[in-house]
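The complex appears here minus one protein chain, its other protein chains still in place.
After this line comes chain A, so read on.
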Amino acid sequence: MPADSLFIQLPTDSPCVMIEFEGQPLAVPSGISVAAALLASGIRQTRRTAVSGAPRAPYCMMGVCFECLVEVNGVPNCQACMVTVSDGLKVRRQQGARALNALAEEGAHDGI
């Protein structure tokens, strides 16, 4: 999955945590956002848009543009730049619009 990253990871003392992207394990520094972790790992596409299906990746990195939407631990449409990585976090691409029923019974938004 990881390819050459366009970003250079500055030296850091932070310990690594393990997250998963589309089922592949990634070792990333703790304390950074999911969006930063994905970009630093060389991932070029993190979602497809709901309107045209175009591939997209994180852009503003500050919660404004909604380009970084991913599924985090089964919760759709999470802004990857607003979620901090933690051990075991499972991230998937947001493929278009989310389904409405997916979470109806669980009310699973609270965890994020």
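Everything below uses one rule, namely that a contact is a pair of C-beta atoms (placed from the backbone, for glycine too) under 8 Å apart; a residue touches a chain by one contact, two chains touch by 3 or more; residues count from 1.
Convention: contacts and distances are computed from a predicted model.
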| item | value |
| --- | --- |
| Protein name (UniProt record) of the chain left out of view, among "ABC-2 family transporter protein", "Glycine/D-amino acid oxidase", "Propane 2-monooxygenase, reductase component" or "Succinate dehydrogenase" | "Glycine/D-amino acid oxidase" |
| Among A:Leu10, A:Ala54 or A:Ala99, the residue in touch with the chain that has been omitted | A:Ala99 |
| Chain A residues touching the omitted chain (full complex) | 50-51, 66, 77, 96-101, 103-104, 106-109 |
